[in-house]
Every structure is written in structure tokens, then in C-alpha cells.
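Note that one protein chain of the assembly has been removed; the remaining protein chains are unaltered in position.
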Amino acid sequence: MKSIAEIEEAIIADFSFLDDWADKYNLLMDLGKELSPFPDEFKTEQYRIQGCQSKVWLKSHLSQDKKVVLEADSDALISKGLVALLVKVLNNQTPEDILHAPLNFIKEIGLDSHLSPNRANGLASMLKQIRMEAKVYAQQTASAQ
Amino acid sequence: MKSIAEIEEAIIADFSFLDDWADKYNLLMDLGKELSPFPDEFKTEQYRIQGCQSKVWLKSHLSQDKKVVLEADSDALISKGLVALLVKVLNNQTPEDILHAPLNFIKEIGLDSHLSPNRANGLASMLKQIRMEAKVYAQQTASAQ
Amino acid sequence: MDIAAIRQDFPILSRQVNGRPLVYLDNAASSQKPRQVVDAMSNYLLYEHSNVHRGVHTLSQEATVRYEQARATVAKFIGASKSEEVIFTRGTTESMNLLAWSYADAFLTQGQAILISEMEHHANIVPWQLLLKRRPDLRLLVCRIHDNGTLDLEDFHAKLADQVGLVSLTWTSNALGTINPVNELVEAAHNAGAKIALDAAQAVPHFNLEVAKVGADFVVFSGHKMCGPTGIGILYGKLDLLEQMPPFMGGGDMIKEVSFSGTTFNEVPLRFEAGTPSIAEAIGLGAACDYLTNIGMDQIAAREQHLLQVANQAISEVKNLKIYGEAPDKAAVISFLIGSIHPYDMGTILDQYGIAIRTGHHCTQPLMERFQIPGTCRASFSFYNTEEEIALFADALVKTSTMLNR
Partner (left out) sequence: MDIAAIRQDFPILSRQVNGRPLVYLDNAASSQKPRQVVDAMSNYLLYEHSNVHRGVHTLSQEATVRYEQARATVAKFIGASKSEEVIFTRGTTESMNLLAWSYADAFLTQGQAILISEMEHHANIVPWQLLLKRRPDLRLLVCRIHDNGTLDLEDFHAKLADQVGLVSLTWTSNALGTINPVNELVEAAHNAGAKIALDAAQAVPHFNLEVAKVGADFVVFSGHKMCGPTGIGILYGKLDLLEQMPPFMGGGDMIKEVSFSGTTFNEVPLRFEAGTPSIAEAIGLGAACDYLTNIGMDQIAAREQHLLQVANQAISEVKNLKIYGEAPDKAAVISFLIGSIHPYDMGTILDQYGIAIRTGHHCTQPLMERFQIPGTCRASFSFYNTEEEIALFADALVKTSTMLNR
């Protein structure tokens, strides 16, 4: 399993070949399409991330080897791409690693405008939600020990 | 009995001799001191003019020959001078004459800053009150005929 | 109308966004500001500022005069009969809340209803919902709309008969562009013994309101949508109604006398303007009224109708484009969806082309529900937009939908 930093590096490399904003967005949307299918029955308020203009759903669980397993979907292509990016980087990592990842790649691939406090942009909300869930898992693990 | 316009002329003449603002204010305050005494028992909310920073009282009645008789007082010297000016010009005039007087003298003697909509300045409120009472008398007279 | 000269008054219109000339088609969310408005505010703040109303010194008197002049300018601009009928608030939203707490709570009686419609902005929905929480004896009725975005007048008249004490409707819909038949609505409301409030947030920037002639009891709007500053808006009310209404907020300037044994309240309009008001903003709004008057509201209305036609024509070629809101009487607003493309994707990619439109529910979630859509893309035009901008917009629309339809 690659580390978060290693995956980030790979993504930065993929995006760095592209000068054109259109190509970047196309790549982003392609990443969205690579997400494993998200069952319709979980597309409910319970799994919805608040603060996105489009609908974004996120579901996680802790695997037997204490890694956070992430599943996600969105009804908009770009949001789906954004959440796919996060899933790509953070899926199957430990809660602690997720909580401590600086995630500089977002800036480096030029998508940091999506991190603005503007509620229409979901990236900040998505990240917040993933970190919140990671925190819960981290506490569970800690108290179980 | 002099007309409103004639009294205005006289006042304009009195003020026009004075270049200095201090002299004007002194004259104004002197006019206030010339007001006939206003009985303390009438210094009540009923006779108080709203909208002045100082307390200004005004009492009027219609004389037998259908003229408006005005009495006034204030606890501040300048307000007293201002209301005295109005009394000097409008006392013992008919309701109609009061209602139609353009009262240009206020501007000509350089006191029009006291006519601003600023509620701290009573001149506008005083004038409004006098005109309101004149209107009532005018209606009474009209309906009595 | 010399559009080139007018555009010089709005420096932002010469900006680049994402390396392209900005095409600002989000005017319904907020209009841009001409120099004249900003200069009026800056001059006031830098050279003339002082608190209003209570000071005897020159600066305070000057500020009071300017503030009250702005009130008179707004009154004249909307065709009110008296300045005192114009109350300064923060915007449409505060005006509606004031109406709910001061007018509706005090004057609506058990069992009476407030009648709104499916096309209302949240500002004309949520205040009533909050009121009903405190006053469960009141009811909220919702008039249906037709598929083309016009009010269902049959439903309106039927519901109006159901003990309606207050009608509160939008004059012009921000999401659909529909201009409602206010003369008919006002007459019907009054015949039914109800008062009527009109949300003119999307009306006042675009045509002459003539509120006294229309006869509405209350009219509310925001400064920032009519070339004015943020932080200021208006509640217009008929004087005899305002005079009967209890205060909304308490504090300085709205009182006559304060004592611990009892407090009396000031006259209208000051009764409703508690605390230090938004002085510079009121002055800015006055300047905005002057600016629009100088161009001429009739000219503005004609120009915007022209732009609407040009835009409708320009986008008519775009495949799978569906317009929401096709009222015959319509403001220069186009709400649309293209195929199954999500508005968020559309807006994000259009932004890359320098095109600023609004996407989402436009604070009209119940309306979106009515049409069973998550939201729309909305292009809204102002007199300072150009035919060239519309061409750029249409062109970007084609490219964007191609990109998103892959």
C-alpha cells in the first residue's frame, strides 16, 4: 500500500503534464468515473455532505486492519471528480495518517480555488467530513486499546 | 397691527446690522428674554414641543377677534430666542395668515441651519406645531361660519 | 443610451477573470456599482461623517440632512407620496422580517392566513415560518404557479378567500423572471380585506415602480441589486399603517422617552430605525437612485428587454437547452438547464471562460421542488451588458455543454 504522500506525488505528476485548464477538468472528471459504484440505497441525507451545491455522498467504515475505507459519489461531474481525488489519496489509510496529512497536492495541481470558504464549493466540506470520520475512528481505536 | 411681512422686514433690518455671529446670537437670546412670562403650571408635557433637544413649551388660543395668541418658553436660551422670533412674527395674526406665511426671514437672518431636519434643532418642530394649531383654528373658524 | 460611456462608470466590467474578459451575468444576485455611488459614499465617509439626528454641531446636522435627503430621493424614485413612508433597513430580508414581527404579529388575528406563492424567495418564506412558530394560530397559504412560471390566478383568488390577512408576493421572480400582475393582485387583496406586501428586490432595478399608484401596502427591496451599496434596503409602507405598527428593534433614535417605568416610541420612520443607521449606505443608495434616474428607468427597461431578446435568440441554438420561466411578461433573467448537465458543473466551467452566472436553487428551494429539479443555471442581464457579451456567453455555453456531455 502506498503512503498518502506517494499517492499525492503520482497525482501531481499526472496533472503536471496538462497546461490547459480544460484538460485538467477532463482528467478530474475521468477520476470521478473511476470511483467504484455507490449503491443508490445510501444516497440519503445521512450520508450527504452538507455545504456542497451539488449532492455529494460519503460513506466510510474501518476495515479489520484498522484502515479507513471510503466510498463516495456525487450528482455533479466536477464534485465527483473532487471527492474521487480525496478517496484516491485517503482510502485505505489509517485514521491517524488521514488526520495528519497536509494534502498539499490540492494546491499544487491548481485546484485550491475549490478550497475557498465558499459553501458552494464542496472540497473543504468533503475534507472536513472525512477528517471528522477519521477522528471518530481514531478515538474508537484508542479507547479499544 | 403690523402684517407678518412687515414684522419680518423689521427683524431682518435688526439682524442685518450685525456681522458677527456672536452678536446675532446675543440678539436672539435678548429676544427670548422679551417673551412674556410663561406660567410654570403650563410647563407640562401637554404643551411641550416634541423634537427639540431642549424643552420648549407653546400655548395658543384664538382671541375674540379670531387672531392666534401665542405664548412660549424654553429652558435653553437659544431655543427661547428661536421660539420668541416665531412668536414675534406670528402672534396675533389670523390662522390663515400664519398658514400662508413663507417666513423667508429665517433664511435672511442666517438662522436657517436651525431649520434642518435634525431633531436636535427645534425651529422646524416649533414651526410645525404653530402651523398645526393654526390649522385647527382655521378649521374651527370655517366650520363655525 | 451610450453603453460604452456607461460601462466606464463600472470599472469592474473591464476586469479579466481566468485570463478572459469578465462577462458578468449574475446581476440578479447583485448588481455592480458605478463610481458615482462609491464616490458619494467615500466623500461622505472621508469628509462629512458624523452621527446623525441628535447632534447640534455642524457635521452632525450636515450628515442628518444628507441622510434625510437620501430618504427623500428614494421616496421619489419609487413614487412614494411621502418620505416618511421609506424606512431604511439592511435589505429585503430585514424588511420582510420587520413586516413579520411588527405588522403581521400585531395585526393578524387567530385563524388568519398569510398568502405567498410557490415562486417566492426564501426571504419571503422563512420569516413567515418563524412567525408561525411563535404564532401557531396563524396559517401560511401557498399559491400555485403554472408550468410556464406564471402565477395561477385561479388558485390565488380561491386561496385569498380563505381568511387571508396579508398577501406577500414577489413583484418579479428572481429565479424565473416572471413579472406578476401587481395591479390585479393589489386590487384583489384589498377587495378581500387583506393587506398586500410586494417583494420588489428584482423589480426596482429594472422598471419604474410607482408604488403609490400601484397601491401596495408594503414594498421591500435591497440597495445592492440596484447599483447601490451593500448593507442597505428599504421597507416602504403606507404611512397610516406604519404609524400603527409597534417597533421591531429597540435602542437609540427609535424612542421618544426612555425610563425604567416605561418607554415611549418615536414617530415613523425613526421608530423603525433603532441605533445608528447605515448612513453612508443610505447616501450611496440615494446616489444609485440618482444614477438610474439620469439614465432613465424607461430606457433601462427597454434596453434590458432588448438584451433578453438577443440572449433568447443567441441560446436558441444550444442543444437540449430548456428554459424555466416563460412568462409573457418577464424580466431579463434566463433560468435554464442543458440536458442532464448539473448546474454546478456548468457554472464552474463557464467561469473558466470568464462568464459569471449563478447556479443552484437561487434561494427558491420550494420552486425547484415544484419543477423537480436540483437547481438551474441563471443568466441575468443588466442594462450595462452588451450584445458582444451575450455572444461570448452563448459561445461558451456550446463549448461547455460539449465538454460536459462527453
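When the chains are written out, they are named A, B and C in that same order, and each has its own residue count from 1.
What we mean here is this: a residue touches a chain if its C-beta (ideal position, glycine included) is under 8 Å from a C-beta of that chain, and two chains touch if they have at least 3 such contacts.
No experiment lies behind these values; they were computed from the predicted model shown.
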Chains shown that the absent chain touches, full complex: A, B, C
Which of C:G111, C:G193 or C:G275 contacts the chain that the document leaves out: C:G275
Touching the absent chain when the full complex is considered, from C:R15, C:K82 or C:K319: C:R15
Footprint left on chain B by the chain that the document does not show: 21-22, 25-26, 29, 53-55, 75-79, 120
Missing-partner contacts on chain C, residue numbers: 10-12, 15, 17-18, 22, 24, 26, 29-30, 32-33, 35, 37-38, 41-42, 45-51, 54-60, 90-94, 96-97, 100, 121-123, 125-130, 140, 142, 222, 224, 229-232, 247, 249-255, 257-260, 263, 274-281, 344, 347-348, 350-351, 355-360, 363, 365-366, 369
Residues in chain A touching the chain absent from view: 50, 53, 113, 116-121
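As a convention for this text, only the chains that are shown with their structure count from here on.
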Centre-of-Cα separation between chain C and chain A, whole angstrom: 38
Separation of mean Cα positions, chain B and chain A [Å, integer]: 77
Chain B residues counted as touching two or more neighbouring chains: none
Sequence positions of chain C contacting 2 or more other chains: none
